[in-house]
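Below, a portion of the complex is reproduced, with chain positions unchanged.
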Amino acid sequence: MAKIGKLTILLLISSEKEEEGFLKKVSDLGYKVCIGKAGTMDSREIIAAIETTAKREGIFSAGCYREEHAVYHTALSALKGLCRGEVGIGNFLRTVGVKFVILRGPMDTDRSDLGEWISVGIYGMIGAPIKGFEHEAIGLDINSI
Amino acid sequence: MAKIGKLTILLLISSEKEEEGFLKKVSDLGYKVCIGKAGTMDSREIIAAIETTAKREGIFSAGCYREEHAVYHTALSALKGLCRGEVGIGNFLRTVGVKFVILRGPMDTDRSDLGEWISVGIYGMIGAPIKGFEHEAIGLDINSI
Amino acid sequence: MAKIGKLTILLLISSEKEEEGFLKKVSDLGYKVCIGKAGTMDSREIIAAIETTAKREGIFSAGCYREEHAVYHTALSALKGLCRGEVGIGNFLRTVGVKFVILRGPMDTDRSDLGEWISVGIYGMIGAPIKGFEHEAIGLDINSI
């Protein structure tokens, strides 16, 4: 049994070397998956990077508003998790350097009756705009798509 | 190199079988660590479970307000991450069943100059008070202690 | 042309006499629709009333988690709109007496290509627990289902 959130988290914290193997495993379990990075002080750039990557990698079809809407809200909520409450990056004088992972597929590989879901995870460093003055943060949200 | 947040997350998503090995590894890296569970509709019970477990397991000394204060705010922010914004469980008609992990030690095992930090992670299921109507969520915060 | 949000709002502010006509019109446009009331100081009772009514009236099928999840988040966001920010009713020493309306169908009757959406609207009086010390408020959210 594998769950969409745990798989997202595993990919988020995997090293570049581990990623290849995990990506194959996740694909074999029936998920569409993509990975990207963003380093920014602007919250909109994180959401934009997630949407653009998901679209380009075929996680959702570009012309489908319902799917874009699901991805958008999942990314926004993951960002709220990363910020631990109110969304604030540059306006809070901090910067982030993050990896994000997007999965589309079963909520749980043992439960084929639940339909398709989208999971967005964001993990990385958040902190002052001073080298080394930062710590880790993670955000995750899951929605039906 | 190991980071306090990634170690917390690894423990959060590890199975019971994997936990024993990870706990030893984390201890060997110089961390104090403890793990607990909470199933509730009441946000204060999650914070209480984290504080009580951390105190009982010696993560911080019971009589030390500065340390209790650091653990409290780290737990509260991790809960905000779990809730992806405003804290709401029972008052939002949802329930959680979560595992939590608390680590105390270096922010990064390669950086001995940063002093001691506390990491609180919460991971599990959040959803309607109906069996199976729930999905995964995660929250994490890190503070100096 | 009719839009799901505007129809929801029209039903919310219609008198009991007008409701019957509007309900028929909305049904004829291809929407599943239901209406309910809640008077409470407890935020969870508003969400529960919306979910229960929607389930009983066949807006979504009781055993389907994806649909329940969409209705839940739409109701929660409508409640955030009603509260104009942070959700607070009894804990903010205020009480609400509201009507709610749930629609399921096209986002826009002219756009058959967008699939099915759910709209939850809440409208009524919010105020002190003193008769007459209250004013109107409205909340609305729309999601794919």
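A, B and C label the chains in the order they appear, each numbered from 1.
We adopt the following convention: a residue touches a chain if its C-beta (ideal position, glycine included) is under 8 Å from a C-beta of that chain, and two chains touch if they have at least 3 such contacts.
Since the model is a prediction, treat every value here as computed from it, not as a measurement.
In this structure file the full complex is assembled from 6 copies of one chain, 3 of which are shown.
We adopt the following convention: only the chains that are shown with their structure count from here on.
Put simply, the chain closest to the centre of the protein, by Cα centroids, is A. Although chain B and chain C share one sequence, what matters here is the overlap of their interface residues, and that overlap falls short of half of the numbers used.
Chain A and chain B, compared by their mean Cα positions, are separated by 21 Å.
With centres taken as mean Cα positions, chain C sits 30 Å from chain A. Here the CA centre of chain B is 36 Å from the CA centre of chain C. Chain contacts: chain C has residues 65, 69 touching two or more partner chains. Residue ranges on chain C touching chain B, taken from their complex, read 42-44, 47-48, 51, 65, 68-69, 72, 76, 86-87, 91.
Across the interface of their complex, chain A is touched by residues 3-6, 9-10, 13, 77-78, 80-82, 84-86, 107, 117, 123, 132, 135-142 of chain B.
Interface of chain B with chain C (complex): residues 86, 88, 90-94, 127-128, 130, 132-133, 135.
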